[in-house]
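Here the complex is missing a single protein chain, while all its other protein chains stay put.
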Amino acid sequence: LTTASKNKILCNCLNRNFDLALKEIRAVPTTEMDHHLIQTCLIRSCYWGHIASVDYIWYKYVMQLHSLVIRPELLCDIGNLAIQEEKYFLPEHIYMYYKTVYGNNAQGLRWEDEYKLLKNKMEGFAKGTMEKTTFKEKWKVFLEDLDNYLPKDTVFRVRDFPYLTKSVVGAADSDLLYSILFNENKLTIANPSTLTLLLNMILLQSEWAIEFRISTFKKFLSVYKSLN
Amino acid sequence: MPLLPPYHHINKRLVRIWTRFHHGFCSSASRISKFSSSNGIILSSQAQANPTRIKLSSLLWRYFNEPGNLLFVTTNIIAFMGIITYNTLVNISREKYIQEGRILASLNSHFPDNVRRNEELPLLFPKEEEQSSEKDSLELLPKIVDKVEEENETSPLTIYSENKIPLVKSVKVTSMKSESIKLSLFHMIYSFQLYKSVLQHNTKQEEKGAASWNEEVEAMWKSLNMRDTKVKYPNTYEFYKSWNNEFKDAFTNPTKLENSYLPTFSVYPAPLKWFCDTLYGTDLKDLKDFQSIYQNTKSKSFRNLLELWLYDNAFLFQRKTTLKEDSEFNEKLFQTMIQDIGRAKNTQLFLRFSSIILKPSNPRKSVFFSDLNGYNVPSVSLETLLGVIDGFAELSKDGLYDYTPDVTELIKMLKSNCIITNKASGSGTGASKLRILLPYEDGSSSIPEISDRVKQRCYEILSQDKHTMETLNQMVTKTAQLEGQQ
Partner (left out) sequence: MTSNKNTKLLTHLLGNLKSTGRIVGTTAAAGNGLPTSNNIKTIRRPNYIAKPTVLKFTSYDPYLTKNDFLSLIPENVFAQAPLTTDMETKYDFTLIKKRDPKYFLFKDQYYLKFLNFIKLQRYSNVTKFARLKKVRVNFKPLQNIHENDLFMTNHQFYLQNLVAAYKSKEAYLQQIKGLEVSPVELSTVEMEEMEENSLVVWNLPNDMKPIEVQNYFWFYDIKHCFKLYWNDTTSLHYFAFNNSKDAADFKSNFHGVNFHNEALYKILVERLI
């Protein structure tokens, strides 16, 4: 990998010619690749949303070779881009990477970062299996991975979970959600904001009758009056 | 901002809102048709008549007609959402107002007079405000556009040229784990060399390096008040204990790892220099690489340190290997180490390594020994086991400690856990097919059942193996001797 070819790749990346840059990157054997170059390319291609480069660099240089250290903020962006571009395995791998790399160090993990990455994982699953799994299954995953795992002061906002909200369909689910909200559940809900999240998801379902939603809201207020 | 405000606010407001909504909803329903073409923008002149109600209904209308929200899910937000959101908006605007007030207060005295004054009005519904100012500001826009087209530099999209990119020296891509292992090993040997040089400073034994190294040793020597202490030899075991204590986790932080690097070793004294030369050349991905470093290290103390280090860090080389050659190699390494350690009479270390076989709870088994023997439990070859027994025999020659219990344990293992593998390891002797299963503590049962027939077969092979019989005889005579002495 000569300086000239290195600069050429870098230039293409910086000038947003990602298709060209990716072709050139693929041509470089991994034993020859420069650390700084590949890191810059990853950051830039994520910034400009070029999923093909991100995907390639991620799987080759991060998953396979374990050679790059990526900040949590960048991990979050990559995950988000991946969900949009239908690379539904990425968010899960990203989360695994995060835990492996930052998990050994007590200072390495921050709950805010972990929440965002788990959220991406959840959304990736929700969008990726939109038709293949029921809302119930998705909700179960949510409870296990997020609700019961993250600290109780994490606030779940419905704006963070668009695809989970979208996976609610039809009348059957309305009964389900209603029962989760008000009846005893087998899986206990640990986080207070989860209930609010569920309520908001109900309220946002435009297909459902207004009366139902209003009455649900009223009931919620009366039942959970004690909740601060 | 949470979609639902805190509950203690809701009850008070909701009552108010319910009544307002009730009125507003009915009146806005009739206005719906009028607004249908306005795309949500309120142009009604009735805005001034009844501000609060109109604002509420305008809001509701806006939410009726919302083209999208929440990530382009095509849902229309219902009037009910409007109620809730009205609440939150009141809060938003209140906060906005406070914040605006704060910033305005600080800016007021500084901004020139020709800045529009209407921005200072309380912005309860900034969107409406903005519309009126929007028209005026449109006049400004064409000028900006012209400017953009004229000068290329004003485009936010930077164009980079190849010759302006700063030159940076290439650093090859390596795996984080191997980097961390290399740094750890380097640092251990480096600090040991430093320790040794400081101890032996100003004596004939001192291993000198170039000027910068010697200066460092001199400075360290002075600061540690070494003048009075008599020269002694460095204690590898003590050193390792202290070093491990301080620097065990020093190379695990990933962000710090990216800033660390292996320095140029030209100024170091010879032993350290040679070690670095070997170390830097390998990739250190698996035990093979480690072994090549180990073999190439001539200094006895360095080797000792490597052995100590490996025992504590064996887990780093844990790999699910399906290659027979790899697993054989790993076991060979174990044999070599046991031999070296035994010969060097490193009792402590020998006990540690032998416990890999003896102790069921020692997890390092899976690093050195494979479980591809049909029983899914790690196993050792006869050669390895005998090697360990021999090692114990060597140690007991000093007469300091009685290792009979350990040896007995090993022989017991030989008796009860031997199996025959189908995988012949090259040479044709029956003994090479023998393997001994190691008790493995992982929650499940320790040893699977071995049929008597297999055991019988094993004993046959054992009785024919010369080395085994010799070792066992030795053990028997030794035990007799000890008993005789007592």
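Residue numbering begins at 1 within each chain, and the chains themselves are lettered A and B in the order written.
FYI, a residue touches a chain if its C-beta (ideal position, glycine included) is under 8 Å from a C-beta of that chain, and two chains touch if they have at least 3 such contacts.
Everything numeric here is computed off the predicted structure, so don't read it as measured data.
Across the entire complex, the residue among B:205, B:255 or B:376 in touch with the chain not shown is B:255. Where subunit A meets the missing chain, the touching residues are 14, 35-36, 39-40, 43-44, 46-49, 51, 69, 71, 73-74, 76-77, 80-85, 107, 116, 157-160, 162. Mapped onto subunit B, contacts with the missing chain fall at residues 1, 3, 40-41, 62, 66-72, 85, 92, 95-96, 99, 103, 106-107, 110-112, 114-116, 119, 126-127, 130-131, 133-134, 137, 140, 143-144, 148, 154-158, 166, 168-169, 171, 187, 190-191, 194-195, 198-199, 212-213, 215-216, 219-220, 223-224, 226, 229-230, 232, 235, 238-239, 242-243, 246-247, 250, 255-256, 258-261, 263-265, 267-268.
Keep in mind that, in the parts below, only the chains that are shown with their structure count from here on.
Centre to centre, using the average C-alpha position, subunit A and subunit B are separated by 21 Å.
The touching residues of subunit A, counted against subunit B in their complex, run 1, 3, 6-8, 10-11, 14-16, 30-36, 38, 61, 65-67, 69, 101-102, 104-105, 107-108, 155, 157-159, 162-163, 165-166, 193, 196, 199-200, 203-206, 210, 213-214, 217, 221, 224-225, 227-228. On the subunit B side of its complex with subunit A, the touching residues are 2-4, 6-8, 10-11, 14, 70-71, 73, 75-81, 84, 157-162, 165, 167-168, 170-177, 249, 252-255, 257-258.
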